[in-house]
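Below is one structure, written out as structure tokens; comments come after it.
The complex is shown incomplete by one protein chain, all other protein chains being positioned as in the whole.
Residue numbering begins at 1 within each chain, and the chains themselves are lettered A and B in the order written.
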Amino acid sequence: MNNKFEALDTVRSLDKGMDRKKWLKKNLVGYAFILPWLIGFLAFIAYPLLSSLYYSLTEYNIVGDPSWVGLKNYINIFTDDSKFWLSLKVTFYYVIFAVPLRLISALGLALLFRKARPFTNFYRAAYYVPSILGGSVAISVVWRQLFSSQGAFNDLLVALGIMQNRISWIGHPNYAIWTLIILAAWQFGSPMIIFLAGLKQIPKGLYEAAEIDGAGKIQQFFKVTLPLLTPVLFFNLIMQMVKMFMVFTQAYVITQGGPLNRTLMYAVYLFREGISFGHLGYGSALAWIILVLLTIVTVIIFKTSNKWVYYQSEGE
Amino acid sequence: MFSKRNFSLVLILTLVLSLSLSVAALAQDDQVTLRFSWWGSQSRHEKTLRVIEMFEEKYPNIKIQPEYTGWSGYWDKMNAQAAGDNLPDIIQHVRKFMSGYVQNEQLLDLSPYIEDGSIDTTNIDSSYLEMGKIYGKQMGLATGVNAPAGYYDKELFDAAGIDYPSADDTWQDRAEMFKKIHEELGILGASSPTAQQDGTGFFVWLRQHGASFYNEDGTALGYDDDQLFVDFMKYDLDLIKSGAVQNAMQRQESARAVEEDLVTNGKAATATNYWSNQLAAISTGAGKLLHPFLYPKAADQTQEGRFMKPAMLLTVSKNTEHPAEVMKFLNFWFNDVEAGKVIGTDRGVPTNTKVVSALKENANQYDKVVFDFVDQASKNSGTALPPQPPKDQEVIAAYEEAYWQVIYEMISPEEGAKQFREAANKILAD
């Protein structure tokens, strides 16, 4: 982004020669173009966001009026709310496993479907189906059935001789979260599409050059594909991370936070406190905490991105 | 894809749309429109709409705008509307959520309208009116009554050669019954010994031992002897050990739909955690009539602990602009026999004696059983439960948490009792 704006500065210094009217018009035109976004941002994001910041400093029960309490909600959350810490732990655990697994599945399948073979179009669509189904009731019923003690997953493990005794994956305090992680890994449709788009933009010539240098398929992947794909990987990483941090529907329809709150995702906890229990003030504080946390994590990823994200030179 | 003309068309459309928003719908005439919200399934929607039609025919100047959804999301919607002072005129409610609405002055007190005769309650028993009272005020009217109920499969009891559950069974009798079924048939005696997760079983248990879940004014729990909680959990743990009921993991994974309960496919002989208005649902799931039975008694009980509750209530928004018309609707709803016939037992067994006797005349097989059962329940019920405090949901959540931890044997019943008592009292004291 920086280079782009250095360029911008040059533009600006050129502007100095312009007369005032032209300058004004130029600015007006610019603002006219971003106006739709600006309106949406101010009305539907900025204003509600600021009100929720205000609410987070109040005690506000859904059917009452807000009353100012200062930092009380935040202090309570940090010092006196074991479920807050538990849900953070659960969410981080989920994100740490679910994001990489989803990205790996998405990348793997994108590589597989990269080359046009018979039926590829059909497969791409078929592999996208789980993502379309999202968190629908059908998914929740199927998932609960699949991982129940009588379910197909146990059948498989027993048949393969991995396990002797069937266990209830949905009901087991340590494993229930894995049913959600597997679901996340399995709904890899949108990052797959983005990877496919990224792969398409890698110039063929680079592979030819690599082949001439004697690089095998695997070397080609690590020397050409992966480095050139890092910007896409980066994009997907951020998008998926944000999404998974706030995962709600899947957790809500399948486990509802149970057993023993071991799948109490942050968004589920936030929903329970803020909407179900009607504590808008407390809920807003919870929401702001996750917003700040998300920002910190994103900034860290951004900072490390210089080390691993490879950008082709601007001039290509 | 976009020719320039198409494009301008889109732009114009967008503009028109955004303009039309500033022009609020101002169309008005002499007609009064009332908004009526309820949740339910296909059949309830159809029945309710038919009653609305009948009402509109009788009062052509009143129009009822139906706003119905499924249960899922209904309360989020109501909460949001309450926050925006935008509640519908008539709201289908449940008793456990009412106190919060009452405390924040969202609901209209109906007593003056009953006194001045706008709503005729001569055929409604005072005990039923009591069910709509919160803090002494008539904040709603029960659409019908419900009793906590278990359901059993007669054939399985016959096969095991065991007596059917009766109203005089004690908790101990029931435990033996479940164990015996398990020994004889190798299936579960019950999925769980009583409604555990939502606290209903514990409510009854406490009342039987002279205590109550909440104190009079809802500012603390209604007991301080942890032994009550401990004994109740130990009863369950003992049954889990015997294998006669589901263990914690099985309970966690078992289906949440009534018609999928283990009793419907012969894997359990009874289901213990339901209500009387679910008979049709659970019997349909089983493909045969499942018989209802009451919660057990305590052998040493100091008072009758079993109870009945309103299935749901109709309440009125405090902000309604047309109270007179609303009362006309409520009066029609609760007194018109033809309307009552359409509604049937869908919202619990109706409270109006005339409606009930009309319904009994041509009751179907399922309804007949429900009527008899509710009669039996009313003879075996103690006083109505006091209104749940607005924080009820949070207290129940704390109860569930302790319950699951005990059942999963993460903590002992003693620790669970202490944990729940402290958490609940803290929530209630706030």
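Going forward, a contact is a pair of C-beta atoms (placed from the backbone, for glycine too) under 8 Å apart; a residue touches a chain by one contact, two chains touch by 3 or more.
Keep in mind that, in the parts below, contacts and distances are computed from a predicted model.
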Missing chain's UniProt protein name, "Multiple sugar transport system permease protein", "Ferredoxin", "Dehydratase" or "TonB-dependent receptor"?
"Multiple sugar transport system permease protein"
Taking the whole complex into account, name the chains on display that the unshown chain touches.
A, B
Given A:Leu86, A:Val141 or A:Leu157, the correct residue touching the omitted chain is A:Val141
Just to verify: which one of A:Phe84, A:Phe97 or A:Phe271 makes contact with the chain not shown?
A:Phe271
Specify the residue from the set B:Gly285, B:Gly344, B:Pro390 or B:Gly416 that touches the hidden chain.
B:Gly285
Using the definition of touch stated at the top, determine which of B:Ala80, B:Ala299, B:Val337 or B:Met410 touches the missing chain.
B:Ala80
Check each of B:Asp109, B:Asp173 or B:Glu259 against the chain that is not shown and name the one that touches it.
B:Glu259
What residue numbers in chain A mark contact with the hidden partner chain?
1-5, 8, 11-12, 15, 26-27, 29-41, 43-45, 47-49, 51-52, 55, 62, 112, 117-119, 121-130, 132-134, 136-139, 141-143, 145, 150-152, 186, 190, 193-194, 196-198, 200-201, 231-232, 234-235, 238-239, 242, 245-246, 248, 267, 270-271, 274-275, 280, 283-284, 287-288, 290-291, 294-295, 298, 302, 305, 311, 314, 316
Those residues of chain B which, in the complete complex, touch the missing chain
1-2, 4, 7, 10-11, 13-14, 17-18, 21, 24, 35, 39-46, 48-49, 65-73, 76-77, 80-81, 83-86, 88, 255-260, 275, 277-278, 280-281, 284-285, 287, 346
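Just so it is clear, only the chains that are shown with their structure count from here on.
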So, in whole Å, the Cα centroid of chain A is separated from that of chain B by 38
Within the complex, chain B is touched by chain A residues 61-64, 144, 147-149, 167-168, 170-173, 176, 258-261, 272, 275-278, 280
Going by the contact rule at the top, pick out the chain B residues touching chain A in the complex.
75-76, 79-80, 82-83, 100-101, 104, 106, 248-253, 255, 393-394, 397, 401, 404-405, 408, 410
